[in-house]
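Structure first, then comments.
Certain chains of the assembly are absent from this excerpt, and the rest are unmoved.
Residue numbering begins at 1 within each chain, and the chains themselves are lettered A and B in the order written.
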Amino acid sequence: MNSEVQQKAFGKYATLAALLGQKAALELMPEHEEFKVVTGKVGSMDLKKVISSVETAAKRNELINPDIYRETHALYHAIIEAAEGVTRGKLSVGEVMRTVGLSFAAVRGYPYKDPNEGEWIAVCFYGTIGAPIKGKEHETLGLGINHI
Amino acid sequence: MNSEVQQKAFGKYATLAALLGQKAALELMPEHEEFKVVTGKVGSMDLKKVISSVETAAKRNELINPDIYRETHALYHAIIEAAEGVTRGKLSVGEVMRTVGLSFAAVRGYPYKDPNEGEWIAVCFYGTIGAPIKGKEHETLGLGINHI
C-alpha cells in the first residue's frame, strides 16, 4: 500500500487472517497486535446466512456492541462490500445456483495515525464459490472496510 | 479452502503475491512453484488504464499469448471480476470521484488434479481506493478466476 506510512494496513491483516489464520497473520504483521480480530467459517447457498454468521460472531466476541446501531450499521456495510467481491457484483448466491464455503475475518481498530480518525472495521471473506457439487468450484475473495 | 485436497489454492497464491510480493508468496506456498506469476503496479482514476496495465504486463511477460483471443478473453473476464471486488460492484473509479493505487498479480497454471481441467488464470488487485487526495483513502482488494 502506497500510504503505509500514514496508516496501518489492517485490511491486509484481515485478509491474511482469512487466508492463513489469525496466528499466521499476526506473525507476518506483528505491528497489528492491538487490532481486535474475530474469525469464523460459513458455508451456504443463502447470502442471509453468510451475513448473519459474521454479525453473530462479531457480537458474541464483542467486536461490536450489539446495543449500538451505528456499530451494527458499520459492520453491515463492510460485510456487504466484502460480499460484492465474493459474488463479483451480483450479491446473489443460491438465487443464481451457486453455493459458497467461506472463512472470514473481521478486524477492528485504529488504522490511521491521527486519533480523530477513530475506529474502523475490515471484513474479509475467502473460500470457494461454485455449483452445489463438491469440486465444481473455484476460489473467491472479498474485502469491505468502513469507519465505525 | 475446504477442497484443498482436490485443487491447488492458486487464487490464494495470487492474493499473497499481490499483498506481500511474489517471493514471500512462494515462501508461504512453495508447492505453487510451477505456476507462472506476473506482478505490477498501477495508479489511476481511469478503470481502462487499470485493465490495460494488467493486460500489457500479461502479454509482455508471456503469461498469455496475445495472438489467441480466447486467452485475452479469459484474462479480461478475470480482470473485470477482480475489479468488481475493488470497486465493490460499481465498476467505476473516476466517474464517481475515486482514484485507485493498486498492486496486482496474475497467476496461470493447472490448479486441478485432473489434467482435463486444463489451465486457469487468477488476477488479484490490492491497494487503496479513495478521494483523489493523499491519505483520504482506504484499502481495497479483488480476485477474479477464470478457465483459460
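As a convention for this text, a contact is a pair of C-beta atoms (placed from the backbone, for glycine too) under 8 Å apart; a residue touches a chain by one contact, two chains touch by 3 or more.
All figures in this text were calculated on a predicted structure; none of them were measured in a lab.
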- Query: Full complex copy number, with 2 in place?
  - Reply: 6
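FYI, only the chains that are shown with their structure count from here on.
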- For the sequence-identical pair chain A and chain B, what is the superposition rotation angle on Cα atoms, to the nearest 5 degrees? 180
- Item | Intercentroid distance (Cα basis), chain B paired with chain A, Å | 19
- Over in the complex, which chain B residues touch chain A? Could you list them? 1-3, 6-7, 9-12, 15-16, 19-20, 28, 43, 81, 84-85, 88-91, 101, 111, 120, 122, 124, 126-128, 134-135, 137-145
